[in-house]
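Here the complex is missing one protein chain, while the rest keep their positions.
== chain A ==
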């Protein structure tokens, strides 16, 4: 079996390396640096869990006896729930640690917290934190695999994987597609992980926002930047909208949500500029009437938003499974 290591994106029928060579990383801290076949391997693994999740009995005992700690230093509902369901469906003991309950509020440093979690002999730790790079800091101090559930404006790798899985299932091959990402790109970890993921898999990525919400040097990330939404939508296969955080909008980066919707809101009329079968995506939660209008969000034919949530559980099951294979002594993963 040969693996294409030239950097060209693998095709759907791609052969993967055997055992841990298919995904040689100890943690999943980000998409940056992953090879195309490593991303596709995780997507392939996730596929089997999609099928399981659609059955009436959704339980397997693959992670039986393992402890997964979801350490969320920043509020989250859907990602925490998704990781919790993923762990529980695979038989793990899942413990959720919320920031409000954590010692970090009492002045304990993040590293102390990491050492404490490590001493509790978790088998995997899922971390969300408001600071870019915080998850890496913890990963350096613990013995078990760490999954990044979002760190500041840096990365949200499982979101990018679930988005890629959604696109792949709807569109087939990701390579060659044109994906337009629009919204608060500057503060979005979803945008960064998706840019890394989709460009690595050979998609053409456009980002769109007023320049005040576009970070510098985006051109170095192999994307095309637009400030005109109509131009960015022209002929797009996928339109991915990002949440605009209301607290950042007053006088800081844009004049008002009303103006933003007028210029950058995804309406049915604007969507008509993309390809007729263009897929609409949003990582949620949505600001209806701001970055996306309700009729577009709720259009079952065009919108894949609820499907993204469904794929999220499957992707997280796959990641927990793959990253714990070494500790579980799975053959070929020593």
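In this section, a contact is a pair of C-beta atoms (placed from the backbone, for glycine too) under 8 Å apart; a residue touches a chain by one contact, two chains touch by 3 or more; residues count from 1.
Assume contacts and distances are computed from a predicted model.
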item: Protein name as given in UniProt for the chain not displayed, "ABC transporter permease", "NAD(P)H-dependent oxidoreductase subunit E", "Ferredoxin-like protein" or "Amidohydrolase family protein"; value: "Amidohydrolase family protein"
item: Candidates A:43, A:97, A:134 or A:147 - the one touching the absent chain; value: A:134
item: For chain A, the residues touching the chain missing from this view; value: 32, 109-111, 129, 131-134, 136-137, 151-155, 189, 192, 215-218, 220-221
